[in-house]
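Please see the structure below; I have some questions.
Missing here is one protein chain; the remaining ones are kept as they sit in the complex.
For subunit A:
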Amino acid sequence: MSVDTSSMTVTAVRNRPRRRSYDAQTREWIAAYLFILPDTLGLLVFVGLPMLFALIIGVFDVNGFGSFAFVGLANYRRMAADPLFWHCLRVTAIYVVLLVPSLYVTGLGLALLVQRTNRFNAVMRSMFFAPQMVSLVVIAVIWQFLSADKIGLFARIFSFFGIGGVSLLGNPSLALITTVFVTVWFLMGFYMMIFLGGLQDIPRQYYEAATIDGASPRQQFWHITMPLLRPTSFFVLLVSLVAAVAGSQAFDLIYVMTRGGPANATSVMITYIYQQAFQYSAFGYAAAMSSILVVVLMLLTGVLFFMTRGGRFDYE
């Protein structure tokens, strides 16, 4: 008996239950989640998992050569008794207190100076942003040379004014301030661009109305510009705070310019963590310190979010 298989297949295909179709909103949700899926996976694999791993190895003695020994909270106890850990935490705090407001003020100041669109301002914007195009290591080497004792540019300027023997990177009381100065010089162009975006979002009519009402430029700045810049300010403060505490920018500069010296004066947490992990092979201890740094960072950003009610602003 012969069977017509081709017609059976066609019938089977026709009788197959149709796929359930979702309504438009659900499809939109699915599409949205699919779009953010690669980013989410990337974050989980390259940020989430390493963080979890760091938390775990914080309770192990890891020598960096394949040896893992569970030590419980020994790394945390060592941290509590390590004077250098507390010293580095204090240096980091000073660094943050100096850096974050400086970046805010210089970024906003530069943005206000070059916010009008003309050729001169376009050139100035490019110049302020130019350091971002150069490697941090190159910048550190250049500043190291400029601030050299006796023969460096700054030493010669000081000497011209009768101030001799100034060592910007070799004197513990000046080295951290010099490092902050270089970091601000490097980053201010970047934050200027962010503030420029914020300033351009403020409708010009507000200023025109204020001018008609007789408001001075200072009044306009405090009563129009600053309130309407709150979301940008929040973003700048958050990003610069994270960068300062985590040392994402500080590390290269400090490592090349001072290696954490002189006398640990520029040894921020991230340089100490790096030193413990990669120079002393104390990966467990370094991971434990990193965990504490994350907690500090979460607390600080939490305070920032709390103060701004999660980054929401009155006028929104």
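Note that in this section a contact is a pair of C-beta atoms (placed from the backbone, for glycine too) under 8 Å apart; a residue touches a chain by one contact, two chains touch by 3 or more; residues count from 1.
By definition in this document, contacts and distances are computed from a predicted model.
With the options "Electron transfer flavoprotein subunit alpha", "Cytochrome bc1 complex cytochrome c subunit", "Response regulator transcription factor" or "Multiple sugar transport system substrate-binding protein" in hand, the undepicted chain maps to the protein name "Multiple sugar transport system substrate-binding protein" (source: UniProt).
Residue A:Ala148 is the one among A:Leu55, A:Ala148, A:Met193 or A:Val294 that touches the chain not shown. The residue touching the chain not shown here, chosen from A:Ile56, A:Val105 or A:Ala263, is A:Ala263. Screening A:Phe35, A:Phe53 or A:Phe278 for touch with the missing chain picks out A:Phe278. Of the residues in subunit A, those that touch the hidden partner chain are 6, 9-10, 13, 63-67, 84, 144-145, 147-151, 159, 165, 167-172, 259-265, 274, 277-283.
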